[in-house]
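Have a look at the structure below, then the notes.
Just one protein chain is left out here, and the rest sit where they should.
Order of writing sets the chain letters: A, B and C. Residues in each chain are counted from 1.
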Amino acid sequence: MNARDGSPVRFRFDGREYTGQAGDTLAAALIANGVALVARSFKYHRPRGIMAAGVEEPSALVTVGEGGRREPNTRATDVFLYEGLVAESQNRWPSLAFDLGAINGLLSPLIPAGFYYKTFFGPPKRWLRYEHFIRKAAGMGAPPTAADPDAYAHRAAFCDVLVVGAGPAGLAAAVSAAEAGRRVMLVEQDCRIGGALLREDVAIDGIAGHDWSARAAARIRALGGRILMRATATGYWDHNLVTVIERRAEPGAVPPVDQPAQVLWKVRAGEVILATGAIERPLAFSGNDRPGVMLAQAARTYARRYGVKPGRRAVIATAHDDGYRTAFALADAGVEVAAVLDSRDNPQGTLVAAARGRFAVHTGAVPLAAKRSGDRVGALVADLGGRQQTFAADLVAVSGGVTPVVHLHKQAGGELVWDAGMEAFLPGASRQANRSIGAAAGGHSLAAILAESWAAGGGPARNFAVTDPLGDAAAPQAAPPPGAVAPGKSFVDFQNDVTLADVDLAWREGYRSVEHLKRYTTLGMATDQGKTSNMAALSRLAQAQGVEIPAAGLTTFRPPYTPATLGAFAGGAVGDHAAPIRRLPLYDKHEALGAVWQPVGYWRRPRGYPRPGEALGEASLREARMVRSAVGLVDVSTLATFAVSGPDAALLLELVCATGVAKLAEGRGRYTFMLREDGFVMDDGTVWRTAPARYLLTSSTGGSDRMAQRLSYVRNVLRPDLRVSVANLQEHFAAIAVAGPRAADLLAELTGAPPPRHMSCDSGAIGGTAVTILAASYSGERAFEVYAPADAIGPVWDALFAGASARDGGAYGLDAMDALRVEKGHVVVGAEVDGRSTPADLALAGMVRKAGGFTGWQGLTRPALADPSGRRQLVGLESLDGPIPEGGMLVPAPGQEPQGHVTTAAPRVAQAGWIGLALVVDGASRHGDELLAWSPTRRQQTRVRLSASHFYDAEGARYRD
Amino acid sequence: MPKGRATVTDAVTITLAPAGPVHALELWDGAALAPLSALLGFALPPAGRTAGTAALRAIRAEPAVWLLDGPALDLAAITAALGDNGALTPVGGGLVRIGLAGPGWRAALMADGLFDAEDPAFGPGSTAATLIAHVGVRLIVTAADACEVLVAASYAPHLHHALERSAKMA
Amino acid sequence: MSGGRYSALALLRGALGGQQHWGRAWRSPEPAPSYDVVIIGGGGHGLATAYYLAKVHGIRRVAVVERSWIGGGNTGRNTTIVRSNYRQPQLQRMLDHSLKLWESLSDELNYNVMFSPRGALFLGHSDADMTRLAERGDALVAQGIDAELMDRAAVAKLIPLLDMSPDVHWPVQGGLMQWRGGTARHDAVAWGFARAADRLGVDIIENCEVTGYVRDGERVTGVTTTRGTIAASKVAICVAGNSGHVAGLAGLRLPIESHTLQAYVTEAVKPMIDTVIMSQSLHCYISQSDKGGIVAGGDPDFFPSYAQRGQPLRLEDAIAQALALVPALSRLRMVRCWAGVTDMSFDGSPIIGDTPMDGLYLNGGWCYGGFKATPGSGWLYAHHLATGKPHDLAAPFDLARFAEGRTIDEAGVGPMPQHR
Partner (left out) sequence: MLLIACPHCGPRAQEEFSYERTTDSVVTTEAAPDAAMTALFTRENPRGVAEEIWRHTYGCRGWMVFRRDRISHAISDIRPLGPEPLA
């Protein structure tokens, strides 16, 4: 059904050009071109070929793509050809055919599992040197070094039924669910619908398997179902959330225009139906990793689905009926089948009988060793009931039973039950709303699978007629564990080069818990997560323990089911949009003034407005002096702002604020601060009574979300009885602080009214916009904060800026604001208010309500907070030499125990010199002491004198009216 | 904020404009419900719903908060009807209204979102607040093929970019 | 007792003898009726405590009882970072003591724990970040701990794959390096301590879950377990992640909540990142394992859980941040993600020492910073158990500090489970 008549596709492997055809995987195309040696193994650099035909491939890892699209460790079986595909082999030097690293194979007796724990002793520096070479030898593909040019996207989806896997079981369930009127989503990791039907020669209800699949898919779509192809369900999370990664471009390929390379779907499903199939197990024998040793179902897939011959002369080694199907498929494809070796002593059934008539079938036959011929297998030595025989073959197709894919079921918290007949774990009770069907649930009879799957989808019971020329196979069986191991390496984990001998060694050394075994040998920790290896290892472990496999334990199944590209997780959160950037309402005005931007959380705020040729520091000092001498405007729109209204507004504010609010007269405001419940200062701001039952609360930019949450918590959880409304106005209002000796004059001119007195508020209009004016000073000058709706602030700024300019003023930024407030000794959240300061530490104890009753008052009573001695306290610093290093330690002399640190440093504005604020142990009683502000990391030190924390107009004469 | 900026793809047209007048109405006492309904001419809607007309729409935003969206608001009358049972606070100055029109609007909202905008029950008159691209938004379904997104103005450029990107890839 | 010393010579002997001579790394004894000290929890901290009790204090009648397999909790679920570059002096001193123990640990245990002082770098993304980093560095140097402030150029040279463009969301302005920091092989730490403790006579008892305590009046005199009752002069809880549950069996309530923290590892690639990358502003940390996988993590899940199962959106955020710093990671593939259950204490710092009950001791509350403290934590806890008094370095980390207000709040965000 799958003659190789597709359109030709050119690709390169290790620099050589080949032609495959559309629909091929890279693996199929390499096989078609006679390439057997594809990779080198991780540890011993063994030559490796293609073992599988699906995502479980452990060996054939290659690097695909170029430049920013380079993807190391891509399974050749999981990339579909596209024109110009470039692939390279990995982990070899100088070439794949001649790899010096193969010497590790000769050294292997010296480097068994865990050898590195037993040597390389000495000081850490010596280990660093060893490690340098170990790291170079380890790793697989070379990492990409260029930026990824492609986009990735996220997508939420909701459905009644999510079906994972579009093989016969998944298709039947999905059609059934869709016909029952349920919202259906079907995801398939392959690029073709059909699953196992793509490798079997069967008909369903008289329709050839692949046609039946196509019709089923069409039916699902017609009923409104959504089907995603090349989409792998990688993770099953809480509350039936399944993450699905959809490839829209093959590894290394250029995605279609405007399309992401991959989409990460987050699917919340009412029910999840897992039709994830089963993975065949390899057999353990010496040299079982050689190129040309292939899983039997994979060999069948290459012959049937891709129409390529995986070898010329094959030996099939199987533990159950399914291997025989491969013999027929290979023979039909023109491959000589030298023998079928069945490990069972007396297999029965129509399939076996049919095979006996066509092939040389040996029963009780166990493979011992694969011999090489050049780079690939040349012969298989087998034990035929005590007699050894060598079979010449360049293809050894093996089937050691099948392992149902229970990963997602287990990720969802489901239980597993042991099926002694199949020697496999099957899905047991689910903890979430999911069920498994088909081969994933241990099914093997197609007709039964279809009927059960249909029922799982919710449709009325029905039967399917299956036509299979070979008849129904018996239930899968696992290969018996190998007896004496032949000399040479019998691999269990092909990708991490873990052998049976390694498993035995781990047991001998006491790494007997299955998790210890895994971690000590690295078994199952490679990119295939042990899909082909875990059962073999468990079997060996159970054998050593003398117990059944279930008693040996099982490692955890962790997401993702198959390796998932990191870019897909990030989605659109890259570059400029790695996180939101919040834009000020006056962004354009600042930008036009040449603002230098400063990140403050997600905000970007103007830090200063340097003139051409002016350094930022110079500009900031100029701006600060402009405020002291004339008038300046600073954008304070980011401040947290809340309207608190209602009869109980003051009561709520007094629950949140540590200072008095209730006695505030209408039209008046005051400074306030809030404590955390443990008594430390959380935030500070101002509170204003703008109307008899309405207050405006401002607090710090950075604490805005926390303050909103606090207000809501107190109001809703602690005091749902209050008659109060809290509205968050941070975004509604934009605000401009106007500061300087000419600020009052400027406002009077623009509003046509005398501006409010210090710590009073009023309303008015500027530039035609209604504004609220709060007379508060952060700079130490006469100052006002002008609030207006953000969408109307433009004209207000324009009017203020024109007026300020006419008065030798202008805009100032955060650095100037900082210098001004330091000179006034105002603390700021994030520097002095560092989450470890009490009100007393910050010289604010006098404002705390003595009667308590506010959040955090109890915390303040704890002994270490109540007793000021030994606490870090706010002081001012006056430099006795040059600039003070901000963040520097305050020490008597270099290297001595710090007594505090510089929380903020700034140049003096009103005069020459440098000042700062600091938290110093017992600092309040140490004014006049000299210390060294010491920054060894910046090689700076400055002598400072401790002082009171205000350096300018201590009486506050300048801001009063 | 550039007014009326629009992005058009095959599936969805995205427009961007200041939200205009929006007021938060918070009640602490249900006694105001009846007089307010009488005044507005429609009942204040339950959770997840909007009511009213394009000139004045009431959006249930929180357990005790409605957004009164639109210019046709008689502030004095509402304040009187409220009495001592609630408060009215203007909030629209910091809101941007992003319009999504066309068959792709639901898909566009789900690209970086978490909310089931494809639920057929989420039809005209429905509203929900959720997160899109890490930004808090309020969705208002205005017609079978159109939706409005109210977002804080500072986040609007980021959200707009995310929605444009989604619309292109949808 | 277990096999001989490990050395290159022993490996050669193994090569010649078909690896047959290796003995068990640790025995699997039945629990004895009584011990001087029973340590609950066979993670790195518990095993280290047992080792130092035997080695430093000569107390060898010690049992480590482990619910499951040793090293299977947070010891086996972290991102293997070792460093001491904190800001608060109590943490600096305590963790630098631990770092010094790391430096000779492989030789001490005769087990290569692969401590790799490849450097632990905090990136700064703004002038404000750089000031905070300088402050931290200055505080470290003042304690005699190494810290180097690096400028943009030096950072770019050290990690060529970092995105150094000035106009990205989090531009790299420089960093603070602790060269003595780095990584270690997490499983090996548990196994190495287990093997060394076992050789000194400590009983390591796996698959033995503590179900309650034996009491004599107000005094704890032993534990009941799924493998019988074990008497002990002292019972030492050392089960970070599960402290709430295990202390709860004695009726104790702690300033701790258990939260999950996720991490992930990519497919192995050849060397691309040679140092540990962290950030002052972002919640992500990145290193490359010796095997070649990129190991990284991010924020906890922000709600309490014992599930050892994380939330996918936290993973997305962590990866987005890692990609923002190192864009070339975009095409690498995650091969596994996992979650550990962390003891989130209410000031972000650990709790080591007495409990209100006689005979019962607590070591927990390590938040997501416990791995780096493994040897030091064991050393300090052993000191307390052996002498009955806290070691000077552990004294600030007593349980009473919460009630008394002496919290050690590195992030300044208490009094809740600390998410930095």
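The working rule: a contact is a pair of C-beta atoms (placed from the backbone, for glycine too) under 8 Å apart; a residue touches a chain by one contact, two chains touch by 3 or more.
Only a predicted model underlies this, so the values are computations on that prediction, with no experimental measurement involved.
A.B. asks: Name every shown chain in contact with the chain that has been left out of the document.
C.D. replies: Even though it is not drawn, that chain still touches A, B, C.
A.B. asks: One chain is left out of this view; which of A:T145, A:Q348 or A:S712 touches it in the full complex?
C.D. replies: A:S712
A.B. asks: For a quick check of understanding: of B:A17, B:L39 or B:L114, which residue touches the chain that isn't displayed?
C.D. replies: Counting the whole complex, the residue in contact with the absent chain is B:L114.
A.B. asks: Over the whole complex, note the residues of subunit C touching the chain we left out.
C.D. replies: Interface residues of subunit C facing the absent chain: 242-245, 248, 253-258, 302-307, 311-313, 346, 402-403, 415-416.
A.B. asks: Please give every residue of subunit B in contact with the chain that is not shown.
C.D. replies: 27-28, 30, 33, 44, 46-48, 61-65, 114-115, 128-131, 136
A.B. asks: I need the residue numbers on subunit A that touch the omitted chain, in ascending order.
C.D. replies: These residues touch the chain not displayed: 237-241, 266, 268, 413, 431, 655, 677-678, 709, 712-713, 716-718, 720-722, 852-855, 857-859, 861-862.
The rule we apply is simple: only the chains that are shown with their structure count from here on.
A.B. asks: What is the distance in Å between the mean C-alpha positions of subunit A and subunit C?
C.D. replies: 22
A.B. asks: At what distance in angstrom does the C-alpha mean of subunit B lie from that of subunit A?
C.D. replies: 32
A.B. asks: I'd like the Å distance between the centres of subunit B and subunit C, where a centre is the mean of that chain's Cα atoms.
C.D. replies: 48
A.B. asks: Which residues of subunit B touch subunit A once you look at their complex with the stated criterion?
C.D. replies: Subunit B residues touching subunit A: 1, 18-19, 24, 26, 28-29, 84-87, 89-95, 110-116, 118-119, 133-135, 152-159, 161-162, 165-166, 168-169.
A.B. asks: Where on subunit C does subunit A make contact in their complex?
C.D. replies: 2-3, 6-8, 10-12, 14-16, 18-20, 22-28, 68-69, 71-72, 76, 89, 102-104, 106-107, 110-112, 114-118, 125-128, 131-132, 134-135, 137-139, 141-142, 144, 147-149, 161, 163, 167-170, 176, 182, 185, 187-188, 191-192, 206, 266-272, 288, 290-292, 307, 309, 311-312, 315-317, 319-324, 327-338, 401, 403-407, 409, 411-415
A.B. asks: Within the complex, which stretch of subunit A touches subunit B?
C.D. replies: Per the touch definition, subunit A meets subunit B at residues 151, 153-158, 258-260, 263, 266, 268, 571-573, 577, 579-585, 603, 643, 645-647, 694, 722-727, 729-734, 788-792.
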